[in-house]
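Sharing a structure with you now.
Just one protein chain is left out here, and the rest sit where they should.
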Amino acid sequence: MRLPPPDPQPDLRVEIGRNAKLPLTLRNPVMVASGTFGYGTEYARLIDVQRLGAIVSKGITLHPRRGNRGPRVVETPAGMLNAIGLQNVGIHKLVSDKAPVWAQWDVPVIVNIAGDSIEEFAYMADQLEGVPGISGIELNISCPNVWEGGRVVAEDAETTAAITEAVRLRTGLPLLVKISPQVADIVSVARAAEDGGADAVSLINTFVGMRIDTRTARPVLANVTGGLSGPAIFPLTLWLVYLVSQHVGVPVVGVGGVASLNDALELMLAGASAVQVGTATFVDPGTSLRILDGLREAIRSRGCASVGDLTGLAHPSRRAARAAR
Amino acid sequence: MRLPPPDPQPDLRVEIGRNAKLPLTLRNPVMVASGTFGYGTEYARLIDVQRLGAIVSKGITLHPRRGNRGPRVVETPAGMLNAIGLQNVGIHKLVSDKAPVWAQWDVPVIVNIAGDSIEEFAYMADQLEGVPGISGIELNISCPNVWEGGRVVAEDAETTAAITEAVRLRTGLPLLVKISPQVADIVSVARAAEDGGADAVSLINTFVGMRIDTRTARPVLANVTGGLSGPAIFPLTLWLVYLVSQHVGVPVVGVGGVASLNDALELMLAGASAVQVGTATFVDPGTSLRILDGLREAIRSRGCASVGDLTGLAHPSRRAARAAR
Amino acid sequence: MDLFSARVVDNEEIMPSTHVLTLEAARAARSASPGQFLHIRCGDGLSPLIRRPMSIFRTDGTLLQVMIRNVGEGSSWIVRRQAGDMLDCLGPLGRGFRVSPQARNLLLVGGGYGVAPLVGLAERALARRANVSLAVGAAASELIFPASLIPEEVEYLVATDDGSAGYRGFVTDLIPERLVWADAVYACGPLAMMAALARIMRDLAPRKPAQVAMEERMGCAMGVCLGCCIESTRGPLRVCTEGPVFDIRQIVWREEAAAIGTRGPGVGGHG
Partner (left out) sequence: MDLFSARVVDNEEIMPSTHVLTLEAARAARSASPGQFLHIRCGDGLSPLIRRPMSIFRTDGTLLQVMIRNVGEGSSWIVRRQAGDMLDCLGPLGRGFRVSPQARNLLLVGGGYGVAPLVGLAERALARRANVSLAVGAAASELIFPASLIPEEVEYLVATDDGSAGYRGFVTDLIPERLVWADAVYACGPLAMMAALARIMRDLAPRKPAQVAMEERMGCAMGVCLGCCIESTRGPLRVCTEGPVFDIRQIVWREEAAAIGTRGPGVGGHG
């Protein structure tokens, strides 16, 4: 008697890099978010990081930074605020000390970079070009000093396009542009990134929030404000992914509040091609791999052949198409 | 032997209406938020609503509205989304059926109004003028169709100023302007409200979010998106209150995620003169009165004479002033 | 209607994933009528945040029972409560079944945990010497409400999708032949079941009294948030306040409305 062939494994691969010389095929769509996984080595003692779709490393700047004074983090309902202040080792040390480790790894590492100017972004991209162990770049144009007297200064469509173009010219690596949720018009910013040559957009960075210590009557964070992350922001992330993914052609990477398989599925149905897990890793370091395992099963049980079949299924256009079939 | 006189009760009164013919002195700073307390009668069976600082009634429009199709609400981590669609009885019925009840009450009722145009706002203010039982108006310029393709259409500084001015001309009632958190420049919108003649600004209305049902692959809300409220948004509210209160002269009313005495205190330290409790009432109908009771004690134990002494204590300017004394 | 903290005195798993919790709740037990519900807080933290509506299953003196099917975060928290634990409840809420004193023969139709309010209704009806027939549907025999929990005087009819118990097919298939006998019909269960019943009533007994207990996601359960409104022939009605029990002919069944393409932003936006 011959057993029937095993169910084919669903195809979890995600391609990022339509416009890149060196397109990247992720083995699966579950990444870990910048700033929540260090340089990738720390959690390796606890979980099998090699199984991840990709690791996005802590935001790096040209020169090393000491970051903000403490306290730098504080909890909020179903979330947390952080004001780390981009403490990092600087790009040269990243290239000399971290990349060689990554070069030994199966899991691709995407480097999140934050520049002070278009030139600095371009220069940093140059430094990363051809470095073994670096598989992609994520532009962090949303983080520094987003708010100044309440105005969004960093991220408008023009700046986004200009930075993206400048980096695109210098890099053959897949290029992700990470977008702040607090821009006047997120669709036009995402489109500017696409027009500037981005291979994907990562939605979203954190929301500005604060907490006050009622005993001292002072802000808890030394920096006064911090960025809100965690499950609290998930419904906001989901809407922005749903909105933006209907207006751009490149893959959308959903990040912001993902804490469960169900969250990841919601994001993919909303139009994400991949997800990043951030704060949830602090709560339960196994979150990302559990999502990965569940995703495989969820795809199979839905009768899909590949993970891409889920992407955008909640869109009216996809629903209409399904109904017409 | 004579007992010492009892500790003086702290003064909880809050004045709203610098620019109004009929200024309103709230007996205390704890109100309930529009849309979360109906027309004030419903919770009267459960709690002593007369003790509240004020009740803000459900958003009213010129003509009655049927609202959106269901589902209209869905839960999120530490929050909920709603897409009620401004179902209401219309302003004429409000004046004929609801106001007479309110006229018998101790607690002032502030009517939240939503117009489709400047003229409609002005006309509605006219209808409320001189009606016994109505103690104030809150302009809901932030709610309908906030997002259209990702752009914030309803609420910019000019529109806000124009609506506020038009209503100010028609009303002697205290005028609160309720502001959406999702505007490009919240400080300028708040200032426009102040310049237009507002007596206070209410910060904030909800954030746009969504949820997807992963079994059906469709948005849970029939309306696709809903407004996020509840504790999840509290740190965002707090920051916006802290920011705006440093740039306007009129009282700021903090609303968004208040669920405990500590939350109310944080908001007041951040610059709020009063707070509104919304979603937390659904979770625990006693929330607002418990905050009120706790506030009295908190003021006393801080050695303050009146609730106003707390307002803005976390601001750098106030901190510097305290240090100098 | 009250906000009260009720002591759990018993928690029994009566069938897979379905528990009956017995609560010490004297005031609520005395004032409740079948079809009303409690709005129950699930935990003392911020998640799950919103209370969960649960029908009142049975009352007996100072005791009140709810029957909970474990389907998600909130219900799974409730079914983990044990004797001695306290449950934060709001209720009894809403309008229950209205039974005319003239009605002698009552036909009850249930599906899933929709059986809960019907059992209480059956007990009340028997007490005033009415005849009760209860038809219940489920996917398979192990999901059928245990007959041992139903008063003996009740005629108990069972339908399963797979025929593993009783009639094979939909519970609504059992209704037509009993309509002549019945003076009134009361239903609670999945939307599709109740919509099918509505069609049967319209076609076969357009004037016979019939009521359904509806469900919708709730916020306040106090009538203020308007989150639970459903479409009726009289416009939107609140399940928590005008319902959960409605005249079956008042309901505009959602099937049409839910057709693909008709969803989308409403004119009123949020709020």
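A, B and C label the chains in the order they appear, each numbered from 1.
Everything that follows uses one rule, which is that a contact is a pair of C-beta atoms (placed from the backbone, for glycine too) under 8 Å apart; a residue touches a chain by one contact, two chains touch by 3 or more.
Not measured: the values here are computed from a predicted model.
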Contact partner of the left-out chain, one of A:T206, A:T237 or A:T311: A:T206
Residue in contact with the excluded chain [from A:T171, A:S202, A:N223 or A:S288]: A:N223
Residue, one of A:P23, A:P71, A:G294 or A:P316, that touches the chain absent here: A:P71
Contacting the left-out chain in the complete assembly, out of A:V14, A:M31 or A:M80: A:M80
Touching residues on chain A - with respect to the absent chain: 34-38, 42-43, 45-46, 58-59, 65-75, 77-87, 114, 140, 143-146, 205-206, 208, 218-219, 222-227, 230-231, 259, 279, 281-286
Touching residues on chain B - with respect to the absent chain: 77-78, 231, 316, 319-320, 323
Where the unshown chain meets chain C, residue by residue: 43, 45-48, 73
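In this section, only the chains that are shown with their structure count from here on.
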Centroid distance [mean C-alpha coordinates] between chain B and chain A, Å: 35
Residue list for chain A, restricted to those that touch at least two other chains: 77-78, 231, 319
Contacts with two or more other chains, residues of chain C listed in rising order: 46-47, 263-264
